[in-house]
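Only one protein chain is missing; all other protein chains are in place.
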Amino acid sequence: MNLQFRVEKREQGGPLFRILAIIASILIALFVAGFLLLAAGVDPAAAYLEILREALGSSYGISETLVKTTPLIITGLAVSVAFRMQIWNIGAEGQLYMGACAATWVALFSGVQGSLTLPAMFVAAFIAGGLWASVAGLLRARWQVNEVIVTLLMNYIAILLTDYLIFGPWKNPDGFNFPITAQFSQAARFSEYFDSRLHSGFFLALFCALAIYLLMERTIWGFQVKAIGSNPAAARYAGMKTGLAIFLVLTLSGAIAGIAGFSEVAGLQHRLQHGLAPGYGYTAIIIAWLARRSALGVVIVSFLLGVLLVGGDSLQLSWQLPVAFAYAFQGLILFFLLASDFFINFRLRRITEETDG
Amino acid sequence: MVEILLDATVRAGTPILFATLGAIINERAGIINLGIEGLMLIGALSGFAATLASGSLLLGVFAAFAAAFAAGCIHAFICVQLRGNQIVSGLALTMFGIGVTALFGRGVVGQTIDGFERHAVPLLSQLPLVGKAFFQQDWLIYFSFLLVFKIWFFFYRTRWGLELRTIGENPAAADACGIQVNRYRFLAVACGSGFVGIGGAYLSLASTPMWIENMSAGRGWIAVALVIFASWSSFRALFGAYLFGGITAMQLRFQAMGTSVSAHILQMLPYVFTIIVLVISTLRLQKGASQQPGNLGQP
Partner (left out) sequence: MPDLLQLTHIRKTFPGVVALDDVSFSISAGEIHTLLGENGAGKSTLMNVLTGFYAPDCGSLQFEGQAVHFSSPRDSLALGIGMVHQHFMLVAAHSVFENILIALQGIPLLFPRQQLRTRIQQTIEEFSLDLELDTPVWKLSIGAQQWIELIKLLMRDCRLLILDEPTAVLTPQETDKLFSVLQRLKQQGKSIIFISHKMREVMEISDRVTILKKGCSITTLEQGDFDQHKLATLMIGSDRIPEWQKSLPFSDEIVLEIENLAVRNDRGLADLDNFSLQLKKGEILGIAGIAGNGQKALAEALTGLVRVDSGRVLAAGVDITRSCARNSYIAGIAHIPEDRKAIGIVPDLTLDENLILKNFRTKRFRHGIFQNRSAIRKNAAEKIDQFAIKAGPQGSPVRLLSGGNIQKVIIARELSEQPAVLVALYPTRGLDIGSAEYVHKVIADGASRGMSTIMISEDLDELYKICDRIAVIFRGRLIGYVDPTNASREQIGLMMSGEVPA
């Protein structure tokens, strides 16, 4: 009988409430971050205005924002796929690096040439990212090893591995000893549009969003993932192989993140270098959390955070703010979002408590 | 040679030890804290800044505890009072810690202080092999020994400790016994976070007496994994932290000796080992009677 009650309450706090809560969380986070900026000697109002102007104020700004949005969409999708099954892939960062490494290998060292190059890079990145994540997937599926810690620690390993390659065997012999690889040939690069840095990766990201939507909402495999994510015990009772699904989902998640690495090297950097992904894999967690279940949501939230990141980069130039400041801001958004969740569900929670009691 | 390696082991293991102990206190109360990495940075920066300003290392340690305590309160508030998602909140705390310390650390980058000095314990420091490593160290390391024992004593010999363990296992039962569940949980998260902060301060006050952006470099995550290895016991945490101190020490030693292996590959070792240890300890947990707090991670 209490159950029915729970319903009424939850439906009052529908999707509209949620969107309002997200917007409110971002606004409050901006407000609080303003104090941090003030304390660091930066005028927050001017800084925020600059963020908007830089990211959205010109066609160049918008194209830059879309360039930033691209890896965010793909990694955001990667994290959200795992999320549907209550699996935490905190390792999109490392998987992105591995995807970038694999794509670079194809572009520079495999000997593949011509129109086959890009597809081969895509496949290599997809496989590399997937393999990298499959370690965590295997450990989690087989022995219930905490995937949060494993995927996270593997980020450090992936970045060190990339460093090893660019400082060592893959270093450009004509690069004046800089830790970078040689540049890719034209065949290994995405085309660019509108006389800007916007590249085909953006459309690849949108395509990924559509593919993930179809996979999750329309296929029997997506149905299984949703069932396992909502209630693993019931899924097992219904005869689903939860272990296998966990392994596959984490692997798929890593493979998608690998695509992001491919898109970054083929579309933007045109070579492998350090600092390829300044924390996209972590921002992806916020994106997945904000967007909850929807692939479209991932696209929208990625764009919003893309604005922040582009603006943040410009702050770095004009006020010498550290890049990492964007993290503080993202942390704040999450805090306030968690808090807003509570206020959406407040009455509901009390009832749940009573039913438990 | 072994003496030097052991000494380096203890010094490299101590920040991780503090962080692991702090995380254990969190998890004993049933709250997962993935913000350890961020808390270490907050502790490192505030400890360093306070020492720089006051000239007192003790004040620095207090500041590190207080700052991490305060940051832990955010996590505690979200997880305990608001029943928010503990994983997301912890990640947010880590992000917040990385960002805020980068922002405020700009002012103190490049400055140095006089870090903790060694004080030999009479007689004990003369012991062969272990004497130097364990009894010719700085005060923070001696404090960590004490803390390991105190935490065990607290959990198994005091009423508060029993009540806290009960909350971590079964909050409904604790509530039925009239224990103020939320208050305890909140305090446990905040205090545990404070000790993590001291671990961070060890980095900036003893290991390398300066502030470097992102200087914890994943140690917080290693600590999170070590909690499982330690099966929530402070003595095993000591063992685990030194194991990792040992790997770090050996890796540095290899680099110093100028092996042909790339430094980047060597630096991977602690992370690879952490994953291996995590797998082994998870397997062991499943075999034997689980020490894991029964209600871990439930809002």
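By written order: A and B. Residues from 1 in each chain.
FYI, contacts are C-beta pairs under 8 Å (C-beta built on N, C-alpha and C of every residue); 3 or more make two chains touch, one makes a residue touch a chain.
What you see is a predicted model; the values in this text were computed from it and never measured.
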| item | value |
| --- | --- |
| Residue touching the undisplayed chain, where the options are A:49, A:238 or A:296 | A:238 |
| Among A:48, A:143, A:167 or A:221, residue touching the chain not depicted | A:221 |
| From B:122, B:178 or B:258, residue that would touch the chain that is not displayed | B:178 |
| Absent-chain interface as seen on chain B, which is shown | 157-160, 162-163, 165-166, 169-170, 172-179, 289-291, 294 |
| Chain A residues that touch the omitted chain in the full complex | 1-8, 218-221, 223-224, 226-227, 230-231, 233-241, 351, 354, 357 |
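One rule holds for everything that comes next: only the chains that are shown with their structure count from here on.
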| item | value |
| --- | --- |
| List of chain B residues in touch with chain A within their complex | 34, 38, 74, 78, 82-85, 87-89, 91-100, 102-106, 172, 213-214, 217-218, 221-222, 224-225, 228, 262, 264-265, 267-268, 271-272, 274-275, 278-279, 282-283, 286 |
| Footprint of chain B on chain A - complex, ascending | 36, 39-40, 88, 90, 139, 143-146, 148-150, 152-154, 156-157, 160-161, 163-164, 167-168, 282, 285, 289, 320-332, 334-335, 338-339, 341-342, 349, 356-357 |
